[in-house]
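Left out: one protein chain. Kept in place: all the others.
Chain lettering (A, B and C) follows the sequence in which the chains are written, and residue indices restart at 1 in each chain.
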């Protein structure tokens, strides 16, 4: 029983964090919002070069062969810096799904290639236009579709960095995939959405704290007022009790059983709730500033809203937890239980 | 359209308020808690003498022939002073039910007689032991049972002033009642529970405000702290937006249609929520004092809890509101609508 | 207490309903904060309203109104929202400044400013906040220097709603050297006056609903001062009272939204991926809208019987701003993965209205300030 991250894990996530910190500044965000481009070429090249796109790919496919725990920390950093590019869905969900189904797919050998995923749980596909290929289902089967063979219709999200499309394609022009585990993809999607939620939440709190230290009203910083303090403390409490759930869900990802699925669902629910509450609190603390486009806290609000309903809505995940409650014994000895293993 | 109380209504409720203020002091409460007596003889005599037991009885039965609006204000005052005696259930619900079914029932001519009611919505009967008669249902019919012919088993409530009993009786020893409208009794029960909730809530806030002005911590009254202010302000907001609902429900009681029933349900839900929230806030503001038996705020907490689940639980009343939402048009022109009347 | 409309009130409702049915544009206008075209389309609508004698039904005839009572005003609002008539682009004028003018203005000022306000010929922006004075309005630094019969205005206002396209603005200015609540005056200035620069600020939905305003030696006649010189704080507090009180947010707005929410619930409740627990929230939204309406009717009745609005107006602000957010969050939860999408033309715009609702607890005096007011002035808790 060891609930600590090792040095290697800390260092790797610190690398990702540093890369995002340098390339996702408010100026970068604004430039990309103006351009409407799904990726920013220099940043994406740096991401690929650092190996972030290969974290979950097996070593013999040129990947790093790391675990969902490692990628979850990258996703947390991506949330913290509101990374606009489709790293999480491509490298965290779509590419591992493709690698499991078709290890020799050519697109996997290109670390800068983007793979999109049309998962049945999501009505729309993220960043399909920027992708080289799309993994999708149709008529109960799984398919690999070249982007140019897909019919894509853009739908506008409130999140300026979400590029969503409805997808249609002709199976005659697609490659059928064998044995594709869409449930694992859903688990990864939910887990990494949760991890992003942690990052979004902490950034929203941090932005509000910085503002509250500086902004003066009635002759003192607004951060001295108990109302402001207590709002932000409550937001931080929610983060503190979401983070261990996300980490435990990531660490137990490989188990793939009812317990670990319920924990992923738990992580998904509470991390996005923390993100949403923190973003709203942050807007409230910023006052009119928080309501203006020029202050970036709205990005975190919108991303939290989008992720709350992606990769399974709250009620979808609540039902998965209820299924675990009903089907397996409960109790303090079952915190780390796995199916079929007695405590 | 006139949403104001007239002077007569104000004066009458002020009389009740004054009577309760004088006879329901903290010392009175404590004495009665020690004695365990359901009524306090002097107080009850004063209540009967003032005419409070006859408010809803027709004038030709010796009553005052007033309306549910008048009685609701008495119930609000009873809540404010945590009146221990069974005025509301007897004079507000049971006696009017009996008067409608059997106008010449002898018990109605005695203003100090207590009538208990075993309504199917409540599993237990309040103050049955102190009552002269009990109005009850059995096998689908309505019955008038002499207290001495009833088999009563006491059940302990957390509220020291609630005297609850399970009831059984032999129909051979009871008088069958004609045409008894148990739905109207339920509406009265819910409405007056709501009105009591308003009183409970306001008293809990008032007690906390008094304490917060006096109690010093860190060199100043705790009422100067924003956290205390904001908790109490929120409690007061809930009261402010429950009161007009209770008053409107009382004023429209006579309509007896889906709209007025939904409004009673609305009043019941929000007034008891306000009472519960105010009592919990008051306990929190009182700190350890609030958690001790010697400070009376616990009485308000317990009464609110009991009334929340009496005369229909929150989900029962929510369903009545949903029934109105589904069956009648909605919109700003329908605030004061009645069944079959077009706005 | 009698909660039934009189036959006259029913007839009035029928009259409003008929006029709106004939006059409300069939296509929704572009939002007045979205573009100059949208703004001007709303100005034309104000003029249409005025032609129908609906400019400001509670104002006296001589000031462009119709001299009706508050219950009639509520009925008008109910029908207005029910008909989905355009938003009132001149709300800063007719709901905030108008009542204050009526209370503090001279006859000449009322004659000059009220009729074009009621007709939409002159659209008003508010200019309350400054970069260092938001919740703490007494921190205003902009100055009004007396020069004969004129004032010379200098300063920097921000978060001025409507100011990008409006004609006039009102704001607080202080005598040079004065401090805090002393020495301030409420002064009107034309937004196209020499020395006025307006920069648009985008709201988080992308609309240019705010402006920051720079004033450099803007000369206005002393006639543009409302109330006595140096009494601006007092006048401003009265305006804030109107803002929190009866006029700013019609209950009808929320009753219409609650009805839409009930429709959304009906259309979604049978779907497997709908959360059944949301039924309780739909009922809650209906209850909240009803409670707010009942409370406003109660206040209107009391005012008509001679009462005045006190600090309890602050409870209104808190209640409507929180119910608005709750209602829209419920809708977004019902929409699930559709929630994040910008609405299709013609559909109820839940996401944009949610973003708008989020501003509720912030503007017109933050809810933190309102809770302080309730605690101190209504409950009597000590300030310090």
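Definition applied: contacts are C-beta pairs under 8 Å (C-beta built on N, C-alpha and C of every residue); 3 or more make two chains touch, one makes a residue touch a chain.
None of the values given here were measured: they were computed from a predicted structure.
S.K.: Can you pull out the displayed chains that the omitted chain is in contact with?
M.R.: A, B, C
S.K.: Given the contact definition stated above, which residue among C:148, C:177, C:276 or C:345 touches the chain not shown here?
M.R.: If we include the chain that is not displayed, C:276 is the one touching it.
S.K.: Among A:79, A:223 or A:287, which residue is in contact with the omitted chain in the full complex?
M.R.: Within the whole complex, the residue contacting the unshown chain is A:223.
S.K.: With respect to the chain omitted from the figure, which of A:248, A:264 or A:277 is a touching residue?
M.R.: Residue touching the absent chain, from the options given: A:248.
S.K.: Among A:11, A:41 or A:322, which one is in touch with the chain left out?
M.R.: Checking each option in A:11, A:41 or A:322, the one touching the absent chain turns out to be A:322.
S.K.: Which parts of subunit B face the unshown chain closely enough to count as touching?
M.R.: With respect to the unshown chain, the touching residues of subunit B are 122-124, 155-159, 162, 164, 216-219, 222, 225, 227-228, 280, 283-284, 287-288, 290-294, 298, 301-302, 305-306, 308-310, 313-316, 318.
S.K.: Since one chain isn't shown, list which residues of subunit C touch it in the complete complex.
M.R.: Within subunit C, the residues touching the omitted chain are 275-277, 279-280.
S.K.: What residues on subunit A make contact with the chain left out of this view?
M.R.: Here the touching residues of subunit A are 1-6, 9, 69, 205, 209, 212-213, 220-221, 223-224, 226, 228-230, 232-234, 236-237, 240-242, 244-245, 247-248, 251-252, 263, 266, 269-270, 318, 321-322, 325-326, 330-336, 343.
The definition used in the following text is that only the chains that are shown with their structure count from here on.
S.K.: What whole-number Å value describes the gap between the mean CA coordinates of subunit A and subunit C?
M.R.: The separation of the two C-alpha centroids amounts to 39 Å.
S.K.: Taking the mean of the CA coordinates per chain, how far is subunit A from subunit B in Å?
M.R.: 51
S.K.: By the touch rule stated above, which residues of subunit B touch at least two different other chains?
M.R.: Residue numbers touching two or more other chains: 226, 230.
S.K.: By residue number and range, which residues of subunit C touch two or more other chains?
M.R.: If we look for residues of subunit C contacting two or more partner chains, we find 368, 371.
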